[in-house]
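Have a look at the structure that comes next, please.
The complex appears here without one of its protein chains, the remainder shown in place.
Residue numbering begins at 1 within each chain, and the chains themselves are lettered A, B and C in the order written.
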Amino acid sequence: MSIRLLALIPVATAISLALSAAVDAVALPLFLDTTGTILATALAGPGVGIATGIVTSAVNTLRNPTFWPFVVVQIIVALYAWVAARAGLFRSFRTAIPAGLGLGVIASLTSTPISYFVFGCTTTGGIALATALGKALGLPPLGACFFGSFVSDFGDKAATFALVTSVLHGLPRRTAARFPWALRAMGAA
Amino acid sequence: MTGVRLHPFTLLTIAAVLPALAWILPAPDGAAATLVVALVLTLTPGAKLTPGASPGNASLWSFPGWRPGLVRLRTAVVTAAPFWLFLLLLHDVPTTIAIGLRVTTMVATFVWLVAALDPARLVEAMVAAGWSASVAYLLAATFSAVPVLKARAQRIVEAQRCRGLSPRGGIPARLRALRALALPLVLSALHEVDERALALETRGLVPGIRRTPLAPPPDPAAERAARWALLLVCLVALVRRFIVQPFS
Amino acid sequence: MIAALRLEEVSFSYGSVPALERVSFSVAPGERVALLGRNGAGKSTVVRLIAGLQRPDEGTVWVGDWDTRDCVPEQLAWRVGSVFQHADQQLFARTVRDDVSFGPRALGVGEREVERRTDRALEDLDLTAHAGHHPYDLPPALRKLTALAGALASEPALLVLDEPTIGLDRTLRARVTRALLDRSAGSVALLVITHDLTFAAETLERGVVLDRGSLACDESLAALLGDVTRLEPLGLAPPPVAALSAALDLPGRPVRAADAAAALARVARGKPVP
Partner (left out) sequence: MKSLTLDRASFWYAATQSPALRAVSLDVAQGEVVALVGALGAGASTLLLVAADLAPRVIGGRLEGSMTRRDRSGIVLPTPWTQISGMAFTVWDEVAFGPANLGWPTHEIARQVNRALERLELLPLASRDPATLSGGELQRVIIAAILAMDPGLVLFDEPAAELDAAGAAMLWQLIRVLAREGKAVLLATSAVDALPDVADRVVWLEDGAVRAVGTPDLLADGAACDAGLGTSIATVWRAGGLPAPYPLTVAHAVRGRP
């Protein structure tokens, strides 16, 4: 791996974790904690993306240990983002937001069994409350758990895809051209 | 008073094995046992030396080394408490106790790990163990980049508000505001990747180097053996639980 | 006339660490003030208080007739244009022009007024030729000017700048000086934190010095810059032109290059080389 791509990984990881300050400022129910993983994949391919996802999970784990099992989700996110990048789905919001919603479904399908079997579906306050709501609506336990993950995930992943699209199009063309995957992800090459 | 300073790999092994056992051993007794171990670890005074603890004070709370232990214990309890609440909300009492004990073991172990693990020593240990300098770089550079970008994100929020950006309003307005707060952070950070790479290159972090470990932490044979033993215990427990006596 | 900025007996501390203690000074419309002092003297805290990012523990910060205690930063943006250090990290639009117009647009002035203010700010800093460029395609120094242009474009009554010249060469500094003098002539008040005394001498007229959170002095910049004994404890050195005036004992001890040149010319005409 070139030094440039190596240097990208800590930066992308730190972006995922630092964006919470921006989210807090506008008080929206978003995490954006896969931004770095998706961005790194869209710029530099699946290897860099997966590495970013793993490092993100590792650093998150030190803040809250219950994040560690969800490293699987970060890896799935990187792989999905790679497919989306290959298909040029970051070319506009019209293609990126549906792709983000799709990732929301896949991410919740991945996190549901982890959340259910490992934590009894109580990983974070928001998810747990949504799960309780699902349970109140009469869903079976696993279904309520999926409902909880989905409610908290799909909007977040759509917003993340939209943000990554904004970033790719906001990069100066010369900078974008120097990352191996960027132009392809934007549907420009 | 300082306790034994364990090798970083030993710390990591304990932090991996203890929560794993909490899930593998039959509930609730197994998880209760691991939780006891984890809580004792959390209280270990030697987890990290605290400069400025005053030995002159006689109260237990300020007894050097104990206060940080109690602070860690409180952190673990505060982090784990919401889980118990939600578990009760979603499950019956036996399930709540089973999962609650496991999650609390995990939380307490990691609270202890974060206090006991010195990132600098971990990097040194990785280099000394022959890991590629790149892997050590990824871990360490991320640790140091996160607070830097967090501070920058905060500065950007302030600067944009001082340019008249209001972070309030309807959802569309907030999403637009989020864009004006998130994009500067991401663009400026990506823009710096090049200079970071140039700086690493000029300072000799290139693929295939044989880096000199600066202060490799001592790794006695007994500790190495203990690490393997812990992993073995974990494996035996796994086999017992799922093959010899499944679903007991 | 109401001062553009008035600090009244302002005290502030971060937790138990005091940052400012009973600081009072004011800046009139059109006045150009340098805020000087060592690192940690409390200069940045003053800026944060004026921008509404912190509230004073005691005393009052008046921006015009607004008490900053009653305002959030985005309201104060109507009257205060703040440019912080690392302002180049706040850019995000795809062109310099779009970024500069972000401020006036956020304030909600009409589209035509946004255009006018943006054009003027770009022109003032000679950025018109770069208006269509991507900010990150420009060298860092021009990114810094772009951030400054963004504050000018909001056309506030008070400009508060934190180290606006770091990384700028002399030509770019001269551009900043020219733009600021021009705004000041239109009665915009200036408060500038700077270590760059050559820039301060060319641009500003009064020096307010903070020392460990207290006001150490508040007087004409020319008098301050000529006095090595007072600059040294602040970690500052007199700018070359002031040193020249002192070494040659030029009449009036000018500190601005143009004044020193005029004084030199007079001296050269008046008496031949000894």
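We adopt the following convention: a contact is a pair of C-beta atoms (placed from the backbone, for glycine too) under 8 Å apart; a residue touches a chain by one contact, two chains touch by 3 or more.
Since the structure is predicted, the reported quantities are computational estimates derived from the model, not experimental observations.
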| message | Quick check: which displayed chains does the absent chain contact? | response | A, B, C
| Which of C:Ala28, C:Ile166, C:Leu181 or C:Ala216 sits in contact with the chain that's absent? | C:Ile166
| Just one of B:Arg102, B:Arg155 or B:Arg196 touches the chain that is missing; which is it? | B:Arg196
| Out of C:Ile2, C:Ala223 or C:Ala268, which is the one that touches the chain we can't see? | C:Ala268
| message | For a quick check of understanding: of B:Pro26, B:Pro82 or B:Pro119, which residue touches the chain that isn't displayed? | response | B:Pro119
| said: Suppose we count only contacts with the excluded chain; which residues of subunit A make the list? | reply: 3-4, 10, 173-174, 177-178
| Residues belonging to subunit B that touch the chain removed from view | 118-120, 123, 133, 136-137, 140-145, 147-148, 192, 194-206, 209-214
| query | At which residues does subunit C meet the chain that is not included here? | reply | 39, 85, 139-142, 166-172, 174, 195, 198, 235-237, 239-241, 243-244, 247-248, 257-258, 260-265, 267-268, 273-274
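Throughout what follows, only the chains that are shown with their structure count from here on.
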| task | Compute the distance, rounded to whole Å, between the mean C-alpha positions of subunit A and subunit C. | result | 42
| What whole-number Å value describes the gap between the mean CA coordinates of subunit B and subunit C? | 44
| task | Report the inter-chain centroid distance for subunit A and subunit B in whole angstrom, where each centroid is the mean of the CA atoms. | result | 21
| Multi-partner residues of subunit B (at least 2 other chains) | 152, 156, 161, 179, 183, 185, 187, 191
| field | Residues within subunit A bordering two or more other chains | value | 170-171, 175
| task | Within their complex, state which residues of subunit B touch subunit C. | result | 152, 155-156, 158-166, 179-180, 183-185, 187-188, 191
| said: With touch defined as at the start, can you tell me which subunit A residues reach subunit C in the complex? | reply: 169-175
| request: Using the touch rule from the top, collect the residues of subunit C that touch subunit B in their complex. | output: 51-53, 72-74, 76-78, 80, 82, 84, 86-92, 102-103, 106-107, 136, 150-151, 154
